[in-house]
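Everything below concerns the one structure shown next.
Just one protein chain is left out here, and the rest sit where they should.
Order of writing sets the chain letters: A and B. Residues in each chain are counted from 1.
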Amino acid sequence: MRLNWLKTSVAAATLVAAALAGTAHSDAQDKFKIYLSLSYSGNAWQSEAANIVKALAATPPYDQQVELIENISGTDPQAQISAYESMIEAGADAVISFPISSTALNRTIKRGCDEGVLFFMYDATVTESCAYNVSYLSSGFGENTAQALVNELGGQGKIFLSRGVPGNSVDQRHTDGAMSVFSKYPGIEVVAEYYSYWDDRTTQQETAKALTAHPDVDGIWAQAGEYGAIQALLDAGHALVPMTGENSAGFRLALADPDMQAKGLKGVSAGSPPAQSGYAFKLAMEILTKARELAPQNIEYPLPWVPAADVKVCAGDSYEDGCNVFPPEKVPSSFVSEVLNPVLLPEVNVESALNGTPVAGATIQPLPADVVKASNQPGINCDPCDAPPDMYKLTKVEATVQP
Amino acid sequence: MIVGIYVVLYALYVYQQPRALSASAIAALFNNSAPLALAAAGQALVVISRGFDLSVAGVISLCNVTLAVYPMAGPGGALISVLICMAIGLLVGAVNGLLVAVLRMQSIAATLATMIICQGIALVILKAPGGTVADWIADEMTGRLWNAIPVSGLVVAIVVAVWLLIRRTNFGMAIYAIGADEQSASLSGMDTTRVRFLTYALAGVVYGLAGFMLSAQTATGNPTAGTPLLMLSFAAVALGGTSLAGGRGGLFASVMGAAVLMLLQKVLFSSGVSSFYTGVFQGAALILAVVLSGVLSRIGEAK
Partner (left out) sequence: MTNDLRQADTRFAQAGDTRTSAKVSRETISAATVAVLCVLLLVGARFVSPALGSWSQVETVLILGFFLVVLSFGQGLVILSGGLDLSLPGTITLGGILATGWVGTSDPAAWYLLPVVLAACGVVGLISALGIIWLRVPPFIMTMAMSIIVASALLGYTNGSPRGAAPYVAVALMKGHVLGMPVPVVVLICFVVLGWLFQSRSVFGRYVYAVGTNVEAARIAGVPVTFSRILPYVVSAMCAGFVGIALVGYSSGATLRMGDDYLLPSIAAVVIGGSSILGGRGTYLGSVGGAILLTTLGTIISALGFEFGLRTIIEGSIVLVALLLLREELFKKLWSIRR
């Protein structure tokens, strides 16, 4: 009886396997097999980054050259290790990935490199030297935004730090950069520091908590989720304060909104661009198609930098004429604006970012010949290595007030 | 029962991915499964005695950051490291035991608090992922003995073997007895407080080993390394047919439950299910596996 059960289930399983195998191995002969490995999905940033890659892969001539397979492994490094291993075993040509850990995946990546797989990391990085890191992390988000906030505050005031995820190296790098500036100014007092998990709702809740203890806040330095901080201030009936944050459409539109400005909102929108994924994918394709020779290295993506005065709402579907944010009819407030890049990714538009669809009639354009080499960021894109002496130098803004 | 499910899944996996039979792929699978398998083994101990132990996540994170911040080279260093891990687990387990067995707090509540505290300590030791686990540990513990036997599999096998020995002792039987019915166990003259205390302490030691193996695999420190294993360890225990109500089940079945969970990821990957919907299949497979093993064991009992 027990044996019969086993037999039936084996038979059923084999049938399922046959059916699945049939669909999996149909049209994969002479195309490059490229895996897109997300660690988690479900927020605007991650899905835009993935959509851009999907749209590019469906744009001629890549649509004839690439078999793109997406995998979402969750927030568990073990699961991503397992996914990478499966990809290597399945004969991947390249893996484009948002790594969940800068260090835990190294051994698996090394094994993949030895078998000839190209590893391209976007946004988050790994310290394994055989992988390509395409990231803005070395571009100084923390220190530049911190200086911009100090300038707005005239070097005096109580501020909140709305950080990312505890125990995360990206969050640590941003915060270290910011503190390198804040600690120079004795007039700047960090009265509350909380983790917002790069999420609007959590930012709103945590900011609300901090406001009960410190209603006299003068400014907010925020990582992604910044729009939640504005909402928390409005909820509490508090005046808006100068703040810096990342690239959500809600924040950019608020910066340009005269009503919000009248309530006291000032600041700058900078931070992590989802467009990095598309850049990483195109670089990988140019290497695979032998259009480019590039040894594994850390490649810097420029830091987006949009002060309130530069915010310009787009009329069309792409960033033309210097516009840099889409109106609310087109995108939700959580939409991350820096997903398009007229220079690096002219092939895609807002619909690609939202739905992963290619633009009709577009073809893949070659990338600029030069890449910007990123500086060493110990523990982030290399290990062991030495940080450059001017690691926290300002690139986008100058100090207008002296300590 | 769970072994049968594993065999079916493995057959399916090999069918889809013939390279899965290579020695390195098998070792990789073992390495991947070992931390969860050990976490589930420790969890199973507590569950059999009718408790929940959330501190598993805290102990693993704590061991992981300790190994990454204070690496010790060579086989001697590895020995000290593994002892440190087990000591950390023992300490946390003893605190749990004190709270649950002596102070009679509810296990889920007490271990929730110890988990939070351990996570906090881990974050104090290491603020962000980093550090390097000693090379000897990272290489040898994930390697193969005589190029054939995966070391990680061996570690799990030793834990299971030790358990099979313990199970025959009075202590082993007492764990089942207090899980099934604490009152009658106590009436029959067992020192239930002592047994419960030792159960948590022993489970803690096994979590320490899980933390050690996880560190060997990731070769680096992460203050939140243990968190993903929390729910999975319960799922593995339940999948192995151990009743979450206590008194029944075993360590080996839980280890196999963990192995099934890890293998399921591989099978879903190689079957090319659209990534958005992998969760649907994962969840359905979980329910199906439990139903199937329930039906199979009922048929077994009927015979």
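The rule is short, and it goes like this: contacts are C-beta pairs under 8 Å (C-beta built on N, C-alpha and C of every residue); 3 or more make two chains touch, one makes a residue touch a chain.
This one's a predicted model, so the numbers in the text were calculated from it and none came from an experiment.
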Chains in view touching the one left out: A, B
Residue touching the undisplayed chain, where the options are B:7, B:79 or B:109: B:109
Selected residue (touches chain absent from view) among B:7, B:145 or B:244: B:244
Among A:111, A:214, A:292 or A:312, the residue in touch with the chain that has been omitted: A:214
Which residue of B:101, B:122, B:190 or B:210 touches the chain not shown here: B:122
Which of A:32, A:195 or A:251 contacts the chain that the document leaves out: A:195
Absent-chain interface as seen on subunit A, which is shown: 40-44, 46-48, 50-51, 72, 166, 191-195, 199-202, 204-206, 208-216, 228, 231, 235-236, 332-334, 354-356
Subunit B, residues in touch with the chain not shown (by the definition above): 50, 52, 54, 99, 103-110, 112-117, 119-125, 127, 180-183, 223, 231, 234-235, 238-239, 243-247, 274, 276-280, 282-284, 286-287, 290-291, 294
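Note that in this section only the chains that are shown with their structure count from here on.
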Distance from the mean Cα position of subunit B to that of subunit A, given in whole angstrom: 33
Parts of subunit B lying in touch with subunit A, wherever the complex brings them together: 4, 8-9, 11-12, 15-17, 19-20, 25, 28, 32, 35-36, 122-123, 126-130, 132, 138, 142, 214, 217-225, 228-229, 262, 265-266, 269-276, 278, 292, 295-296, 299-300, 303
Interface residues, subunit A side, partner subunit B - complex: 1-2, 5-6, 9-10, 13-14, 16-17, 20-21, 23-24, 38, 41, 69-79, 81-83, 85-86, 89-90, 101-104, 106-107, 166-169, 171-172, 379, 383
